[in-house]
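Then we have subunit A:
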Amino acid sequence: MPSSKDHILQLLRRNRPAAAELPMVAHAWTTFADPHAKFAEVLELVGGRAIRAKSVDDLNQHLSQLPQYAVAKKVVSLVPSVGTNNVDLSTIDSPHGTAVVDVAILPGEFAVAENAAVWVTDRQVPFRVLYFLCQHLILVVPADQIVDHMHAAYERLMQTGGQPQGSKDGRQRNDFSEPVFGAFISGPSKTADIEQTLVIGAHGPRSLVVCFLDPTS
Partner candidate 1 sequence: MRGDWAYNQAMRVGLFIPCYVDQFYPQVGLATVDVLEHFGVEVEFPEEQTCCGQPMANAGLHMETKPLAERFLRIFAPYDYVVCPSGSCVSMVRHHYEQILGHTAELDRVGLRTFELCEFLTDVLKVDRVTGAYPHRVGLHQSCHGLRELRLAANSELVGPEFNKPRQLLELLDGIELTQLTRTDECCGFGGLFAVTEEAVSCMMGRDRVNDHERAGTEVLTGVDMSCLMHLDGIIRRENKRIRIQHIAEILAAAIVKN
Partner candidate 2 sequence: MHVIKTADHSTAAAAFIANGDRVRWHDSAIWFARTKRDRASHGVPEWETLRELASKIKLHTMSRLDEYLEQFEANATRLGAHVHWARDAAEHNTIVAGILNQHGVRRVVKSKSMLTEECGLNPHLESQGIEVTDTDLGEWIVQLRNEPPSHIVTPAIHIRKEEVGELFHEKLGTDAGATDAQYLAEAARRHLRAKFLAAEAGITGVNFAIADTGGFVVCTNEGNADLGVSLPKIHIACMGIEKLVPRATDLGVFQRLLARSATGQPITTYTSHFHGPRPGGELHIVLVDNRRSEMLGAGDFRRTLNCIRCGACFNTCPVYRRSGGFSYGATFGGPIGSIIFSAREPRQHKSLPFACSLCASCSDVCPVKIDLHHQIFISRRQLANLGLVSFSKRLGLRVVAAVLARPWLYRFAGSTARLALRISPRWPIYNRFNIWGRQRDLPPPPRRTFRELYAARKKTPPLPYREG
């Protein structure tokens, strides 16, 4: 008896329809005169808030005014000089240990204007669950790292050479060449499963603030 893999592939080959061309994904997609403004507008619609900071000091100033930050007992910050970290992640050996975190200040790589999504990965974060398990999430994104739409976002992720990995075997590198977790996060966790009533803070963060930090800082 052939393996299930061979069996399935055999059936697929037998039932293979006529060839159909793979289209180029190219079009004059909608862009925005002020992508940050579009991002902020959409983020507000999906229950989050965007902040623009000129410097790290300016950003810390903004943070101190956030009520969720002000009352937080356990804060994790993995963005250098931003916020006051009081959880020593090196003493935690299981992601479960991060369940106590009230506020997590984490890096976002870039933002997408059309849908207020921020691309995050687990490259600089020891426990990826931090993005989802903390009570409140603050993402810090370099202000010049913003694209208009999802097409540009994926092109960016798939472009070769621009990302941190080095080439070990001569293969073309992209964001997904090595084991990695990455996610687009757009707004705080939410549900509308009870009679379509929107509830912010389903299982994950109850709030999301995205801070655009000017690159000159």
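If you want to know what made the cut, all candidates are chains of the complex that A comes from, given by their letters.
Everything below uses one rule, namely that a contact is a pair of C-beta atoms (placed from the backbone, for glycine too) under 8 Å apart; a residue touches a chain by one contact, two chains touch by 3 or more; residues count from 1.
Keep in mind the model is a prediction, meaning the values are calculated, not measured.
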Contact partner of subunit A within the complex, picked from 1 or 2: candidate 2
Given the complex, residues on subunit A that touch candidate 2 span 3-5, 7-9, 11-23, 25, 27-30, 42, 45-46, 95-96, 99, 112, 114-117, 122, 127-129, 131-133, 149-155, 157-158, 174, 176-197, 199, 201-205
